[in-house]
Every structure is written in structure tokens, then in C-alpha cells.
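So, chain A:
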Amino acid sequence: MQRVSERVIARARELMREGTVNKVAGWKAGEFFYDCAPYVFESEESLKDLVYDRFCAANLSKYMIKNSVAAGAEGGKVLVLLKPCDTYSFNQLLTEHRIARENVYVLGVGCEGMCDIDRIREKGFKGITGVDENADGKTLTVHTLYGDGEVAIDDVLVNKCEFCKGKAHMIFDELISDNEDEGPRGDRFAGVRELEAMSPADRFAFWQSELSKCIRCNACRNACPACSCRKCVFDNDASGIASKANTDSFEEKMFHIIRAFHVAGRCTDCGECTRVCPQGIPLHLFNRKYIKDINEFYGEYAAGAEAGQRGPLINYTVDDIEPAAVSDKGGN
Partner candidate 1 sequence: MQMSEKDVAALVKEISGSDVKKCMKCGKCSATCPAYGEMRFHPHQFVAMVARGRVEELLKDPTVTRCLSCFACVERCPRGVEPANVVAAIRVLAEREQEGNNFSPADVPKLLSQDPEIPQQALVSAFRKYRK
Partner candidate 2 sequence: MSVNADWKPRIVAFCCNWCSYAGADLAGSSRLAYPADVKIIREPCSCRVNPMFILKAFERGADGVILCGCHPGDCHYSTGNYYTRRRMALLFSMLDYIGVERGRTRVEWVSAAEGAKFSRVMNDFVAQIRELGENVKVGDLRCKE
């Protein structure tokens, strides 16, 4: 990924210097090498902090809602770096008229999978000081206070990359990628199927155990590109859902279920919710359940595969499956 990275950074600088764009939405290294955070660079000079490495998992599409409008107001354009999976979210937001497309320059960037620092740690590394990608592109050298070690990249991918949707960009103005699209990786619905095979009581116990970990930090909602309402229903008194003070409330208890339905048919399975959850709740299992059901009931649908699609929940056919027929399928 090294080579792509260098070309991406160089091209971003070039576009800024030429004046094609006046802002760059990319990733900026944080205090630690692995906490690359979304950042909007506003000068060529500031671009020295732009990084693109194995820890740039964050999906930048959502930032285009505000930044595309702001860029337009300033008479400029914003450059956004989008990995293949991020482009689905970008398209979905275009479908929903949330991004001023004319103010955005999309640089599609090739991606070979993002790594999860926690999974590296799980491999037994302590005191990690840095990680370098080896020339084979398949392993990482992990530098620690106690010496170096090696780990296979496939073993430490973030969840969304473990089940990568493919290496093809759905939308871009310019593309920097050496990857051939190999199609999706792994069976992303395996986790859903596992749950479906359980008894309802066991499923309830599973979710109760997972969701009880939730601290309602709203990280999932904040990172989610589909959760991009101007004002979230949970903060909107008229919705009948929100109730700020009372913790023993409907909203509090059903937060994740409500959220999952709100993004059903719009979720691109970008995996940000699960990635950002500080409690490690497998939130993607909700989204993938909806995606799996939609595919099975109404035919394959990939939100964001192209802009302007009519989502499955704002669509119908006269001979759609009956909810009763659904009951007979799968589950218990």
C-alpha cells in the first residue's frame, strides 16, 4: 500500500497547489500512529500531516455534507479521498441530495484493507511503537518496546475489511489504485446466520448481553454516514422518541433497534458503527440482517452502488412477499 499512499499524498498536494481544490478531506495522524483521524486540510502547508496507511479506516463521505456546501459558499471545491467501500456511502448521500456534488472532487484511492490495532494487540504484542508494512504486502512488522515481530495482515483486519465489498470504486473523478477488483471477500452474512440459527431466547440473551455494554456515547450514530439527519430523532422532541432527561425511556432502551431501522435500506454496510464502538458491540450484525433480508425478500440491493437508486423501503412490487410468508422463512 506504500506506493499508492505516496501517489495519493502527492496528488492531493498537486490538486491543492493547482487550485483545483481549496480543501482536502483526508486523514491526519494523531498522537499515536494508529489513530488516523478524519481531517479537513485547508492549506498546502498543512498537507504535510496528511497520511494514508493501514490505519485510515475512517469513512470520509459524511464529512462532505457540510464541507461540500461550505466549499461552494467559498467558491471552491473540496477534495475527498474515498476508499472503494466509502464510495457507496458517498453515492447514497448523493441519492439523498445531501452532498453538493459540483463542489466535490472525488479522488478514489486504492485500498488493500485496514488494520485494527486491537487485533494486533490480541496477537500478543505489548508496547507497540510502530507498524511497517512489509514488501510482500501480506505481513506487517510490528515494532515494540521489546523488539520486533511479524503478523499476517489478514489476521488483523478491521471487521469491515475482513468482509471487504470489493476493490472497485462506485464513483470518482480520478482514481489512484493498483488493485484489481476481486469481488467481495468472505461471507459477510455468516454472523447473521449464526444468530438466526439460535433460539429466540438465546438471541435475546445474546443481544441483551451485547447491548448492555452500550454506554450511549453515540459514537456509532456520529460515525454513520446514513445517520446524517440535520437533527436526529433522538434529539427531536416532536418525534415521540426523544426524552432527554429520563434514562428509563423508550429511546434509551431501543436506541440500537430504532437506529438500525432508520438506516435500513440506506445503510451501505460501511462498517463504521462497529469500528468506532468503544465497547466492541457488533452493531454491523443489525445492519447486515436488514441487508440480508432485503436481498432475500426483494432481490439483491446494494445501497450506494449508484446514485439515484430507489431504496427498497421506498419501493414495492405488487407481488411482494407477505410478512406472514417471511415468518416461515429462517429463524425460529
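The set was built so that all candidates are chains of the complex that A comes from, given by their letters.
The working rule: a contact is a pair of C-beta atoms (placed from the backbone, for glycine too) under 8 Å apart; a residue touches a chain by one contact, two chains touch by 3 or more; residues count from 1.
Because the structure is predicted, anything quoted here is derived from the model rather than measured.
The contact partner of chain A in this complex, picked from the candidates 1 or 2, is 2. Chain contact summary for the complex, chain A toward candidate 2: residues 192, 195-196, 200-205, 207-209, 211-212, 214, 239-241, 250, 252-255, 257-258, 260-261, 264, 286, 289-290, 293-294, 297-298, 312-318, 320-324, 326-327, 331-332.
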